[in-house]
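Please see the structure below; I have some questions.
A single protein chain has been removed from this complex, and every other one stays in its place.
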């Protein structure tokens, strides 16, 4: 199994395993569906991967983008869809990805999320996992291999997700709660950290 | 205060005091309204008594019949209404009631309930309080005064109400439960016992 | 108990007052004695239709007052039948001289109060006929019991008899078509939760987290028996089986399928029940000619539903389709 396919497979596993946890996070400050949506979306990704095995990492990510876009729904569907689509576009049809390309793909993914969702850092969204991850990946890419890049990204994303706990949401459904959104982790940041951890796991 | 007015006043007090208990009995095998209905009805009786103080016991009972008929609703309203109306008719405009007249009035009340509701003894209804009360009153009237008649009636009604516990309902709302109605006291039998106890209390 | 109410004893007064304000184009409300009449009552030459019963079943009955359905509705206290002093003036108010039909759900209280009112209205010169609705197959029917309850079928009786009155049928004919609907409809209900009567303040029965009540009525009374929770398809089967066997439907017949919510169940769930019910009827060779899905005869905020099946003939279908213009049911106008 290639790294990309393994990444997506591990992501699907993570979504299934953490489904209830993500639902619980969304229950606190949203509408109790994030875990269900992500699980449904990544199961669809697995189906697609089995149906038409992709030739390149870029193709795998493009297929993922399409599956998520059409099966997740809600806010997360278009955001993750755009993220994977932009990453796929950046990778093009390269068969091999080096550390710099990887860091660039992650940055493109984050930029896609920001372009669609218009959230800034600190708004308590998945951006707060992606932006530190992208920064850490860029730093690691300067003198590390792809595994180092992915580990750096995963760790930074996890820290970023944890750091959303104290934030007051200004975008997405949690923003309706105003100050009451503080004290809870953003579900999209949590799922982003799981996906980036899966990326590192796939490279190990 | 005449005995009749005192009876009705004590009955109203009893309904107010036992309102929740009668609701609870009706909750178990009916629709949770008996205590509320009887309380509302007897408050209306008090209002009427204050409005147009009756000249005779018969007039007091007729006024009660009308108030209950128009304010209680449900099954109990017409049944108690008929009971008081028949008792009033039996008493006519007599100013004084002796033991025999009292026993006859109670019998007429019971007959009215049976005529309207078509329940037999053992059907787990208020008839199961009234029929033993009427029988005991008749026996007591043979060689006792009105107080003895009323005490006999009250005691028999109370025993009759208790005895409904084990019965399976065949009339009224509790009959829908079939066998599940056994093990609960009939609310109408309980309110009847309270009213007959008030009658004795008024004579004491 | 959390409810959108003020004084529990003012629930019916205030609710009917709000109803009157919201539907002032269709109905007139008499506050005391309490009853609701069609705005243009009495309609000259038309048989009047009066129904009523305890409150807590909204939109029944007041929601069905208007052209093509009821001329008057008489609301009692919550789950308590109304009294003759309400029913009599309502009857007089809608009598145009053609007589009045009382549509009465078969409960001891309703029967006794309407009986008294009918006698007294008749004494005042109004001809009255009574249609007794007793469509609930959950209850064993016998001479020695109170008989079957009137439940979901009541809505269908009111609509179809209402259309007959509106087209000009005479008193006996309106009563006869009402009886015919009652004879051809059967209903069975299930509760997933109890309701709470405002003046009582506690749920009307107790259910464990995994229990449901089969064979409930519409007064928060417990049903025939509790069973462990099942899925919607299983429950729907349990509701339809006694309905169809009691109705004795034959393959090829046409029916109206009515899935009614008890007040606290989402519409989406009623459609899941409808789906399975329609499948079962198709398996039995029955054609669903007409259907109705929604909260029409409720039990406060109870969760659950009832299913009714009405065997249709062409006349009933035509009367069902006839225009109706009430707060809760409207078509063709």
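As written, the chains take the letters A, B and C, and residue 1 is the first residue of each chain.
Here is the rule we use: a contact is a pair of C-beta atoms (placed from the backbone, for glycine too) under 8 Å apart; a residue touches a chain by one contact, two chains touch by 3 or more.
Quick caveat: nothing in here was measured; it's all calculated off a predicted structure.
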Given the contact rule set out at the top, which of the displayed chains would the hidden chain touch in the full complex? A, C
Considering the whole complex, which of C:59, C:109, C:150 or C:222 touches the chain not shown? C:59
Considering the complete complex, of A:18, A:62 or A:173, the missing chain is touched by A:173
Tell me where the left-out chain touches chain C, residue by residue. 2-7, 11-12, 14-19, 21-22, 55-56, 58-59, 63, 192-193, 209-210, 212, 229, 231-233, 235, 259, 263-276, 278, 288, 291, 293, 295, 298, 300-301, 303-305, 330-333
On chain A, residues whose C-beta touches the chain left out of the figure: 23, 27, 29-33, 36-37, 40, 69-79, 116-117, 170-173, 175-178, 180
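In this text, only the chains that are shown with their structure count from here on.
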Answer with line, ring, star, complete or other to describe the graph linking chains that touch. other
Let me have the rounded angstrom distance from the C-alpha centre of chain A over to the C-alpha centre of chain B, please. 74
Cα-centroid distance, chain A relative to chain C, in whole angstrom: 54
